[in-house]
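With one protein chain held back, the other chains of the complex are shown just where they sit.
Every chain is named by a letter (A and B) in the order it is written, and numbering of its residues begins at 1.
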Amino acid sequence: MSNLTAPNYTGQPADRRALGFLSTTALRSIGNARFLWAVPVVVIVIAAVVLPAFRSPISVNSLLATLAPIVIIAIGQAIVVMYGGIDLSVGAVAGLGTVVLALGPVIPGGAAGALVFSVIAGLVVGILNGLGVLAGINPLLMTFAMAGVVQGTALLLQGIPESAAPMDLIDVVGTSIGPVPLLAILAVVLLVAAWFWLSQSRTGRVVQAAGFDARIAGRLGFPIRRTTIMVYGLSGALSALGGLAIVARTYTADALVGASSVIDSIATVLVAGIVITGGVGSLLSILPAAVIIAVVGQIITLTGTDAYYQTIFKGVLLVAAMGIYQLAGRRMRMPWRLSRPAIDRPALAESTSTETPAAKDGDR
Amino acid sequence: MSEQAVTCSHVSKSFGATRAVSDIDFFISPGEVLALVGENGAGKSTLMNMLSGGLAPDTGSITVAPPSGGHGRAVAMVHQELSLFDNLTVAENLELDRTGGRSFVSERQSREAVRRTLDGLGVSIDVDATVGDLTVGQRQLVEVAKAIAVPPTLLILDEPTSSLEAPQAELLFAAVRRLSAAGTAVIFVSHRMEELFELCDRVLVMRDGKQIEFGDMAGRTRHSLVESMVGRETTTFYPNRPAANLDATIEISLDNVSVGTALTDVTLDFPAGEITAIAGLDGHGQSELAEVLAGALKPTVGTVRLRGDAVKLGSPRVAVRRGIGYIAPNRRLDGLLLDKSVSLNTTLAAAPRLFPTGVVSSGKERDTVAGVVSRLAVKTSSLFQPIIELSGGNQQKVLIGRWLIYDKLQVLVLNDPTRGVDVGSRAQIYAVIRELAERGVAVVLVSTDLQEILGLADQIYVMYSGRITGRLDAEGASESAVMHLATGGEHLV
Partner (left out) sequence: MSTDTSTPTATSSTAHLTAFSLSATIRRVPVQLWVAYGLTLVCLLVLGFSTDNGFSPDRLLRILSNAVPLGVVAIAQTIVIINRGLDLSVGPIMNTAGILTALLSATPGATLATTVPIVLLVGAAIGLVNGLMLAFTKIPPLLGTLATATVIQGIYSLITRGQPKGSVPAELRELADGRIAGSPFSGSLLIWIVLLVVVGLVLSRSVAGRRFQAVGANPRASWLSGVPVRSHTITAYVASGMLAAIAGILLIAYSGAPSLTAADSYALNSVVAAVIGGAALAGGTGSMVGTFAGVAVLAFLTTVLNSFNISSPVQLIINGAVLIAMLFVNSRIAGKRNR
């Protein structure tokens, strides 16, 4: 990588850099998070040495099966957060996903059809979230309200008498290759794909840019409408998929199955170093972050410690995430103006001022 | 018979009741560099907005030929405010600008292309540098590179050298010359007259929205241009300047103050009752100087003294308590509470003094604010009107009023107080500033508007590159003397 500390340095010709097919920012973000990758390794090693139960194939399988939904849902949350928003409906949508899956006996296409409908349901919810955000509703409130609607809907659907979790399908989907569940592999594949999409595709770049500074993005004419709907739609679809991953482990279709997913996904995203205000961070870091959360959870279960330690642990994690945030912020030189004036309306000057609305007015 | 690159035919534009631009009629041939000259508020921005397609004219038409290369934009504009994303690299920013192309970025090709563009500009900025790490000058160059990556028919440069150091500005001029030789038309807006004379073929002078002059640059002088821009004897516009008072007490002074690389070893005295101006090109440390006085910036070296006593202005709060008021340059971002009423905006600073019990008495508030409104002739429908609905000039008057009613005011620091303010409001603001000075306040006027400084100030300090290069008595000072010092020249006398 070329010299990071001398911006005026005429480095090597641009194409001779290692891993030259990847964007510089993506590589830098991974580099910034390199310490993060060490933590799960250390924790796993310690756990494996100290707890023989941890090493058993059943335990490994269970760990990975728990990991899969956390990662899948966190991918969606990360994309939304990178875009400058947040999605509080991920848990409810996960629950909806499982309930729709159980509608196999009642809808055309049977269990397989229900699977497809499940993801579509998540997508639709996501699109509705996106529309609300476009209409000017704060994402925090919009997705929170939507969560209520979705949860209520899921609870209603759950009451349909003939619905039942499709055991055969779950058996297929939930298989493992050795100790590794299929869904865990899927989760990792999705993660890498999403990461690649975000850093190398044009739309992904727009997401990063608009997430960092929506004003400039608007000024430059980026396709904000399309992108917003896509980002929230993706989160919804991934949440539904995450719900299915949860079903594969628990074999129960339940509207409330994603209750802890909201906090889990936000914690994962924050620990992964993705800045809550948007535009900065690497999706790949979700993996070590999720592993940390899952492994500690596993340790707590295996050692029979009070489940309350989980809560404390999550608190500690969040505090650590804050520390990471401060560091990331320092690197990014976050300007004071990140807390922008509440309303910024350059266009207004042109319509109500009684004198020449110099474009310089107010902007330096 | 060559087609004109740009034709502007009897174009007018109004906003509500204001005529922003009226009957502008000119053309630019391919390869010509046109200087667009005019004071703040003359209509330049509106015209540029219409040319770049962001605004439609009310009457008349604007025609721009398609780019000769067959692809890319017809009009590319480099604004003063930068449209770069700090979280991405230079290459990624320029890549975002490219239209067409496949949905996945070919990283190597992209960086090669950007490298080539930067080389074409003669700029040696690393394409992999994160924009957030670049200096303002470097970012400005990247912004220019973005605009010319695919040569447009018309390139509009709005104060492009305001943040550039001399060698960077040279690069820019070289690039402009190359572009113009290759057939791109250029509109160049700058307050630095020498640049315009050096670079431009023709000139368009605007004043109060109207077209005053349009023709060749050759044969014109700086003096004639300034006259056309201003159009009147400057002295009648500004309040009369009283005779110099040699015994004035020094209200506030800076003693060997340095701030990082922005200010170096500044020692200045600001006498009570006088308007002391800080002149210079944009970005040479004036804002930092103003902020040090206001308590918004701590000097790394040196002291601030109030009447000789060293003080530590730890925050603007401390400064205000000591009688120093500050009007920041960017009123929308740093001055106004946009959604709040005229009343709240006016009483923001003085409230604890106006209402010592801590409870706001609505009667006194009404009277005080109404007094300010009448005193400064603020056009507002009600004291509770949200200030965002007022015009820029009236908003600025409210900001001045904020300090007018502060009884402890000893020093008032003004940073670019009439930017985006209409001519009528400016006159009123100047009158109030002079009155404040006459009452004994030490007024510090930081401004990039040279005419304003020459007309209003009693004495002028000129800055270049973070240092004071000289001091002039305003009486009899000339624009060229100031510009000489502002561009690094040594003090002559």
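Quick note on the criterion: a contact is a pair of C-beta atoms (placed from the backbone, for glycine too) under 8 Å apart; a residue touches a chain by one contact, two chains touch by 3 or more.
Bear in mind the structure is a predicted one, so any value in this text is a computation, not a measurement.
Trainee: For the chain that's been dropped from view, list the shown partners it touches.
Mentor: In the entire complex, chains touched by the missing one are A, B.
Trainee: Considering the complete complex, identify which of B:A296, B:L390 or B:V423 is in touch with the unshown chain.
Mentor: Going through B:A296, B:L390 or B:V423 one by one, B:A296 is the residue touching the chain not shown.
Trainee: Of A:L22, A:V124 or A:I137, which one is in contact with the hidden chain?
Mentor: A:I137
Trainee: Can you list where chain A touches the absent chain?
Mentor: Here the touching residues of chain A are 86, 88, 132, 135-138, 140-142, 144-156, 159, 263, 266, 270, 276-277, 306, 308-309, 311-316, 318-319, 321-322, 325-326, 329, 334, 336-339, 341-343, 345, 348, 351.
Trainee: Residue by residue, what part of chain B touches the chain that was omitted?
Mentor: So the residues of chain B touching the unseen chain are 294, 296, 315-317, 319-321, 323, 326, 328, 333-340, 344, 347-349, 351-353, 355, 358-360, 366-375, 380, 382-384, 386, 401-402, 404-410, 436, 439-441.
The definition used in the following text is that only the chains that are shown with their structure count from here on.
Trainee: Please work out the Cα centroid separation of chain A and chain B, and write it as a whole number of Å.
Mentor: The answer is 42 Å.
Trainee: Any idea which chain B residues touch chain A in the complex?
Mentor: Within the complex, chain B touches chain A at residues 15-18, 20, 40-46, 48-49, 55, 79-81, 83-89, 91-92, 95-97, 101, 103-105, 107-108, 111-112, 114-115, 124-130, 132-135, 138, 158, 209, 329-333, 338-339, 379, 388-389, 391-393, 419-425.
Trainee: Provide the residue numbers of chain A that touch chain B in the complex, in ascending order.
Mentor: 1-4, 6-11, 13-15, 17, 20-25, 28, 200-203, 205-206, 208-209, 212-213, 216, 219-220, 279-280, 332-333, 337, 341-345, 348-364
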